[in-house]
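Only a single protein chain was left out; the remaining protein chains are all shown in position.
For chain A:
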Amino acid sequence: MVQNVHPGGPRVGLFATCLVDMLRPNIGFSALELLRAAGCTVEIPKTQTCCGQPAYNSGDDASARKLARQVIEIFEGFDYLVAPSGSCAATIRVHYPDLFRAEPAMRARAEKLSAKTWELLSFLVDVRGFAPTGVSCKASATYHDTCSGLRELGIKTQPRALLSAIEGLEMRALEGEETCCGFGGTFCVKYSEISDAIVTEKAENVVATGADLLLGGDLGCLLNMAGKLRRAGAPIRVFHAAELLAGRAIHAIGEEKP
């Protein structure tokens, strides 16, 4: 019999992502709880910083490689790298190998890490077959499919399957749920007026659902939509889906008073 070297389940390295680390630790704690509930042994490497996506999408490949190398070194020893973000997970899973196309040895390491890198919600469903138990939330909610997760990682049904296990939660369809919110990383600052026009339409569609909560799986997009909804005076509260699933949806984005 093969010895189970990880009696506590697979060893998961939690990559919090720089945005969650800096702006919304509650998502990190939610991810930690959910992964443990799904039977994983979770470690949070303390030298982690950023996956390099801002540099990569700005065309600064040298800087992106520098940070990618660091992520590979930190996480390649784990059974899985899991991140509560579709776009950061997609950067590692889809784009790291390409970033090292001219360095065969690094490319091989990037491919190995790529194969075991997962976005949190899809990992919980597709790898762990997890469903939350005993979580309730008496509210209506709508879900925005964040683009990288949807189109680069095929995340569509997994968050909905998880959310359907929350008692009392009523899900409402969002018009244009697969349409980009206009965040686009540095795009939203560089082309802020175009980004504003896009997120304005998104916010109108969100408000039209009449839902209490807006949920999604990427903090960047959620910040964009939450910031617009707040500026527009819409009372809808915005959470990462993991916060709801972990029963930690107490203060929505922007509600944590000093």
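Please note the rule applied: contacts are C-beta pairs under 8 Å (C-beta built on N, C-alpha and C of every residue); 3 or more make two chains touch, one makes a residue touch a chain; residues count from 1.
By definition in this document, contacts and distances are computed from a predicted model.
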Per UniProt, what's the omitted chain called: "Formate hydrogenlyase subunit 5", "(Fe-S)-binding protein", "Sugar ABC transporter permease YjfF" or "Hydrogenase"?
"(Fe-S)-binding protein"
The one residue from A:59, A:134 or A:235 touching the chain left out of view is A:59
Full-complex contact with the absent chain, from A:79, A:126 or A:152:
A:152
For the chain left out of this view, which of A:188, A:213, A:236 or A:249 touches it?
A:188
In the whole complex, what residues of chain A lie against the chain that is missing from view?
16, 18, 20-25, 27-30, 32-33, 36, 44, 46-50, 52, 54-61, 63-64, 66-67, 70, 147-148, 150-152, 178-180, 182-185, 187-200, 223-224, 226-228, 230-231, 246, 253-258
